[in-house]
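Every protein chain except one is present and positioned as in the full complex.
Residue numbering begins at 1 within each chain, and the chains themselves are lettered A and B in the order written.
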Amino acid sequence: MKNLLEVKNLKVYYYTREGVVKAVDQASFSIKKGETVGLVGESGSGKSTLGLSILKLVPSPGRIVGGELFFDGKDLAKLDNKQMRKLRGRWISMVFQDPMASLNPLMRVGDHLTETIKTHEKVTHKDAEKRALLLLDEVGISLERFKDYPHQFSGGMRQRVGIALAIALNPNLVIADEFTSSLDVIVQSQILSLMNNLKRSHNMGMILISHDISLVSEIADKVALMYAGQIVEFAEVNAFFEEHLHPYSERLLNSVPNIQLSDQNLSYIPGMPPDLIHPLKGCRFYPRCSYATNTCREKEPPLVEIETGYMVKCFRYD
Amino acid sequence: MLGLLSGYIGGKLDSILSLVMDAVYSFPGLILAIVLAAMLGPGIVNTAVAIAVIYTPTYFRIVRGLVLSLKESLFVEAARATGAKDRTIVFKYIFPNVLSSVPIILSLNAADAVLTLAALSFLGLGLPAPTPDWGFDLKAGHAYLASRIWWPSTFPGLLIVLLTLGFSLFGEGISEILNPELRR
Partner (left out) sequence: MAVLEVVDLKKYFPVQKSFLERIFTRKLEYVQAVDKISFKVGKGEIFTLAGESGCGKTTTGRLVTRLVEPTEGKVFFNGKEITSWQGEKLRKLRKNVQIIFQNPYASLNPRMKIGDAVGHPLEIHEIATGEEKRGVVLEILEQVGLEPAEKFYDAHPYELSGGQRQRAAIARAMVLNPEFVVADEPISMIDVSLRAKILELMLKLKEERDLTFLFITHDLAVAKYISDWIAIMYLGEIVEMGKQEEIFSNSQHPYTKALLSAVPVPEPRTRREHVKLEGEVPSSINPPSGCRFHPRCSFASEKCRTSEPPLSLADKDHQIACHLC
């Protein structure tokens, strides 16, 4: 099956007063239709920037400075704003952490959905409204709430509205950026289950951006782990959790508490988070890696394909 | 000062002071200044007093607002949790943080005050004749405009604008020094 989205050596830099922040510095991964890829990383890893750059929504002073973004064969990096606007919402859409950010507080929720549909498709107002109602039903909101305003909804319900907006036009790809981080664990479980069902019924690809690797293990098909602006490991989910080949993956998994284990030995990663303005010339994980060698300090590790579909950026596997 | 106390203690004192301040505030500043200056008569001190009175409410409201929000902040709660007395909290925790926001207001107001002073002098109510004053200059120049001699009018005006700008930048500069985190 052809790739729905292919990110190749993407570079996104922020030009700030303090210097150039290399938020994403040569990241590569791919996703097929109907697949869920979990993009995992801690704060500063570049995962949110990567997500935004797919929709070319990186805020100033950020810019895409290199690499390729192939969506259905087209290189998004070369499209201008007008062309991107046609894509956004219709072919690729986004769900944010804070649902209020995407909802107009002065607009009734049903109207917002209706308008979104009408903007991208030539349908009558009546038809658009009918579809909006169906959408609310699909995401589990009772239809009488069509005329409610965003502030009248609870956090979980608002997130459902955000999801409804994101799938309204049947996009091929949905990017969800920490979209359950502000929710309690039970509501999170409901929303994840909803997304899973929607993904299957709409045959969408999904990029789930999260700092929570346990969350990703619950619904992702593939995992892409980011560190210092690069994707250091990209593999099918079961393989990732079994092998965790990259030293960072190993350390990260050891620092996550597992509710099913007793007597866990939690560890942490020593050292400081990476400097994105002055990245190291060799491997960026070098100062915190227990397997580090001199080569690691001098040269950047290559992205090695261990087996089909399993990539690791580390000299140990070269 | 009043703002600090009022904001922190709250309650009745707060309500009364706020009302008084609001009353003074609602008067259009310039008119009040004119009235006061006329009442007090010309002279540097009197003019200064007149201007000071109009600007007190502005400071009061802003400081009070800041104090109210700071009162709820987590590090103040933390201080209370370690047993700090109210007096300590006001002076060591709230005051320094209020102080860092003051320069910007100060600069805006300074600029405004200069303008008011200029206006007063223009109307003849400010400083007495021999004292150099741009407002006075403007007025004097005003008479010449008819004869197309434009420079006595323009230059003082231009300088007032520049001074205002200067004050604003000065205020921002001080603010940045006091608030190093703003630099990031």
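Things worth noting here:
The criterion applied here is as follows: a residue touches a chain if its C-beta (ideal position, glycine included) is under 8 Å from a C-beta of that chain, and two chains touch if they have at least 3 such contacts.
Everything numeric here is computed off the predicted structure, so don't read it as measured data.
Checked against the full complex, the candidates A:Asn170, A:Ser214 or A:Thr293 give a single residue touching the omitted chain, namely A:Ser214. One of A:Arg131, A:Lys199, A:Arg251 or A:Lys313 touches the chain omitted from the figure, and that residue is A:Arg251. For chain B, the residues in touch with the chain missing from this view are 73-75, 77-85, 88, 92-93, 96-97, 100, 180-181, 184.
Although one chain is not displayed, its contacts with chain A can still be listed: residues 42-43, 154-157, 184-190, 193, 211-215, 217-218, 220, 237-238, 241, 251-253, 255-260, 262, 264, 266-269, 272-273.
Methods note: only the chains that are shown with their structure count from here on.
With centres defined as mean CA coordinates, chain B is found 49 Å away from chain A.
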